[in-house]
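Report on one structure; see the data block that follows.
Note that one protein chain of the assembly has been removed; the remaining protein chains are unaltered in position.
For chain A:
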Amino acid sequence: MGSGSLLWNLTKKYLTVGVIGLTITDRYASVLPVRGGSMSPTFNPRTDTVLGSLDDRVLIEKFCLAKYKFSHGDVVVFRSPSDHKEKLIKRIIGLPGDWIGTPQNDVVKIPEGHCWVEGDNLACSMDSRTFGPMFHTLSNNTLGRAGLQKPELDQP
């Protein structure tokens, strides 16, 4: 009976920590690894090491989701419009009301509730140049402003 209640106490502790951690991750800030080279040289993935996941990690904050106020140049994390399970990280280039020139020699006005995002590494970045102005809100609980970059220990 003693070990049963010990197990129960342990489970309760883990559940409590888990739920509080989940709340903080959803509402305030979280850490995500960056894969893909579309934001080089700002954020780089590390694919050439034996140990695997030594990618750059970014700290994203979710306070901006309260009022959805973003500015030009913010790096944001959002869900891809064509696959809601995939998260992308890009920079905001245009806000509602801006006029943006597309690669097809067309000029488009960003509608309300949308924004134009582009990666820093334009050569290999799937962004608004392919899928058009992005819904401001797609990111709901994954959008955050990428703030501090936490490099791994052996980065120069």
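Remarks
By definition in this document, a contact is a pair of C-beta atoms (placed from the backbone, for glycine too) under 8 Å apart; a residue touches a chain by one contact, two chains touch by 3 or more; residues count from 1.
Keep in mind that, in the parts below, contacts and distances are computed from a predicted model.
Comparing "Branched-chain-amino-acid aminotransferase", "Peptidase S26 domain-containing protein", "Translation machinery-associated protein 22" or "CoA carboxyltransferase N-terminal domain-containing protein" against the UniProt entry of the hidden chain yields the protein name "Peptidase S26 domain-containing protein". Within the set A:L6, A:V19 or A:L122, the residue that contacts the chain not displayed is A:V19.
The omitted chain makes contact with chain A at the following residues, 16, 19-20, 22-23, 26-27, 67-68, 79-84, 111-114, 135-141.
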